[in-house]
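Every protein chain of the complex appears in place save one, which is left out.
Order as written gives the chain letters A and B; numbering starts at 1 within each chain.
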Amino acid sequence: MGTRQYGRSTSHSEPGPGDAGRTGSWRVVRPVMDPSICIPAKRGTPACFICWLYCPDGVISRTVPPAIDYEYCKGCGICAEECPTKAITMVEEACFIQDKE
Amino acid sequence: MHIIESGNVAAALGVKLSRAQVIAAYPITPQTPLTEKLSEFIESGEMEAQYVPVESEHSAMAVCIASSSAGARAFTATSANGLLYMHEQIQWAAGARLPIVMCVVNRGVGAPWTIWNDHQDSISQRDTGWIQYYVNDHQQIIDGVIKAFMLAEEVMIPVMLCYDGYLLSHTYMPFEVPEASAVDAFLPPYKPAYALDPENPANLNTVTMPDVRLDAKGRLAHGYMEIRYLLQEDLIRTIDVMARIDESFRKHFGRGGSPYYETYQCEDAEFIAVSLGSLSYHLRDVVDMLRADGFKVGVMSVHLYRPFPAEAIADALAGSTGIVVFEKALSYGYQGALCSDIKSALYHKGVDGSRMPFVHNYILGLGGREIRTTDLCEAFRKSCTEGAAPTDELRWLGLKI
Partner (left out) sequence: MTHTKTTILSLPEEEFVNPGTRACAGCALGTAYRVALKAMGRNTILVVPPSCLTVLQGLYPIAATKLPSLNVTFASTAAAATGLTSALKALGKTDINVVAWAGDGGTSDIGLQALSGAAERGDNFLFICYDNEGYMNTGVQRSGTTPQGAITSNTPLKGKLQQKKDVPSIMAAHGISYVATCSAAYPLDLYDKVRKAMTLPGVKYINIHIPCPPGWGFDTRYAVKVGKLAVETGLYELYEVENSVSRLSGASRKLIDKRALVPVSEYFRAQSRFKLMREAQIGEIQKQIDARWVRYFESPEDNGES
């Protein structure tokens, strides 16, 4: 099947989940959040959210507790580095593969 | 209304009557009086449009590209090196399928600097995906601008309306200015299928892959090659659309009837001179002179050069004995571009073994070199008498080397 019926004759892109696909597969280290240290998680109220602010890919939610979308998280580690209470640690992805096995 | 004005003013009046909404221009001779006139129309309130005095031709086309992408009718004009400076943007406008209209007031290109007329500027932009339409007098300029907007918006391909610098741009001739209401009845407002809009967001002209790909909704979208194929397909379709628009214009205004080319004394002609622009009217005098001497000659002026109406042109020329192409530009290292195109158009006429006309090619008038009627006459006469040349040599007229 070809593109004859596609209906456009220009390079016209419509918004959708990033065309790089599930960029979580790029990750070699995974941010893991400890809710007993994370400020909003501990207090049970919206606070801090520095991880949400800085995440270049917008994959951390501004929720209590904050949630990391591992489908898309590229594992840069900025959240872990900037967390004021060191509630996020970067863990080798290999550890999770072994866990599954 | 019948007036006597310059070719540049004829173009400006055409743009005003077409209700262009955004006009961007950078000064270059001999285009300048056209865009000066538009700025005057707008400043005086005679015309409602945005006039952007850009800092370069590259930016002039950028303004047209962006404003057309946002849904406004856009116009610019330039000449020579200004056109060359736009080259990247010209390709972009065609690939983005934006119905921009641009007057190219033909002038030779540097180096060395020349400010005088030839066709090298627009011919060098032949392969950019734009429609190129060459006109021969002031009436054709004003009518051509109005038709150009209609054509561009129907096929979503930009149009270059080309006319000779000085010979047409700066000379005064009588012509008919159509009534605004009549133009409004002929040319509806620009309503693109998509215009940039926060309510309906899209990212236009981004990197496009070599192969086809699924879009966000799971439908198979084009690759780069399909998008470029569609430009070619629509350019070929433009040949028929041009005829239809010319016919519609004729019904509205009583002028037209020669959408692809104009002929003079070609009905029984054995030898046909072919050229672009005002030179073809000069050649009419030569035809009259040679007819007086008993030569059965005629002249064809090609209006629609891209897309090239090859079949119509080949049909019109195939029965002749000889064709003499007079050109004010050339594809350096080979021959005149129009000559190559005409030979190519005739090729399939010869495959069944029928007699093919010979084709001679004269290069003349580069950088404004004077084109003397006697020289034209002698060259055409020589071609008629000597017949097919043994080689494909390029002949230069008026050269003093």
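What we mean here is this: a residue touches a chain if its C-beta (ideal position, glycine included) is under 8 Å from a C-beta of that chain, and two chains touch if they have at least 3 such contacts.
Not measured: the values here are computed from a predicted model.
Asker: Out of B:L204, B:A243 or B:L397, which residue would touch the omitted chain in the full complex?
Answerer: Result: among the candidates, B:L204 touches the missing chain.
Asker: Which of B:P27, B:G71, B:G350 or B:G367 touches the chain that is not shown?
Answerer: B:G71
Asker: Check the options B:A25, B:V63 or B:L167 and report the residue that touches the missing chain.
Answerer: Touching the chain that is not displayed is residue B:V63.
Asker: Touching the absent chain: which residues on chain A qualify?
Answerer: Counting over the whole complex, chain A touches the hidden chain at residues 11-23, 26-27, 46-50, 52-59, 62, 69, 71-72, 74-78, 80-82, 90.
Asker: By the contact criterion defined above, which parts of chain B meet the unshown chain? Give residue numbers in ascending order.
Answerer: 21-22, 24, 49-50, 52-56, 58-72, 74, 88-89, 92, 196-198, 200-209, 213-216, 221-222
The working rule: only the chains that are shown with their structure count from here on.
Asker: Please tell me the distance, in whole Å, between the geometric centres of chain A and chain B computed from their C-alpha atoms.
Answerer: One centre to the other, that is 54 Å.
Asker: What residues on chain A touch chain B, complex-wise?
Answerer: My answer: residues 1-3, 6, 8-17.
Asker: Which residues of chain B touch chain A once you look at their complex with the stated criterion?
Answerer: Residues 95-97, 156, 194, 201-206, 208, 212, 215-217, 219-224, 226-227, 230-231, 234.
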